[in-house]
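Once you've had a glance at the structure underneath, I'll fire off some questions.
For this depiction, one protein chain was excluded, whereas all remaining protein chains were kept in their positions.
Then we have chain A:
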Amino acid sequence: MKTFWSRFLGNPRVYLGLLWLGLLLVVAIAANVLAPTDPFAIVGKPMAAPGGEFWLGTDSLGRNVLAGLIHGSRATILIAVLATLFAVAFGTFMGAVAGYYGGLIDDVLMRFTEFFQTIPSFLFAIVLIAILSPSALNLVVAIATVSWPPIARVVRGEVLTVKSREFVQAAVVAGQGDAAILLKQVLPNTLSPLIVTGSLLIATAILAESALSFLGLGAPNVMSWGFMIGAGRSFMREAWWLVTVPGIAILLTVLAINLVGEGLNDALNPRLADL
């Protein structure tokens, strides 16, 4: 049997994904060095085509598109990753408790989860932002609120199967408490599907963040890719690069996350991949 790492890194698609994500991470961290000027600053004449003084041109107000792209990666990645972390933490808690205790607790928690699942998630996020007022923190809250139910479902299903395994009974017989059994015996064995679902969730969160920013519900005074597309959409015919450049950035990022996520899935569940 090959190890997890050799299966994960032996997959060429994973390399492509990791390459792009690594580049993105460096750009996001070093944004202030790579583009020292404020992305909202007017630096040249409006609608300059790419390839001139500014590599990726300027927008309708004469702002540098490349600087926007670089700073936008920060907001987009930070909001998506934070939202996913919150969603995974809350979803795992709900799913684990529901699956482990079962019975009435399971019924109550799962009906609660279904309540969230039945509302169309994007509309729900819009409503939440409308109520909470647009800000970076509220974007995280809204995206996390609409994306935890699938995590709760996955974790609950895994906990249900793992808890019936004999090593959990052995821990009960040894006298371990419920919380310790759940944390040390059950949850470590639910990690693989959780990692896969969680990593794919980041891609969904990026799309949600971009879509909300596109509608003008993003964080004000924070440059993000969705905001750039939203601002440039009226000039699509005169200045194609305003929409296309951040659009391609979103496409590549989501694609890269999916490639890595699939790679993780194949590496963590080798039987599915091989046979």
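Keep this in mind: contacts are C-beta pairs under 8 Å (C-beta built on N, C-alpha and C of every residue); 3 or more make two chains touch, one makes a residue touch a chain; residues count from 1.
Methods note: contacts and distances are computed from a predicted model.
Asks: The complex has one chain missing from view, so what does its UniProt entry call it, picking from "Carbamoyl phosphate synthase small chain", "Microcin ABC transporter ATP-binding protein", "CopY family transcriptional regulator" or "Phosphonate transport system permease protein"?
Replies: In UniProt, the chain that is not shown appears as "Microcin ABC transporter ATP-binding protein".
Asks: Looking beyond the chains shown, say which of A:A171, A:M223, A:V243 or A:A256 touches the absent one.
Replies: The missing chain is touched by A:A171.
Asks: Kindly note down the residues of chain A that lie in touch with the hidden chain.
Replies: 1-2, 107, 165-167, 169-176, 178, 184-185, 188-189, 274-275
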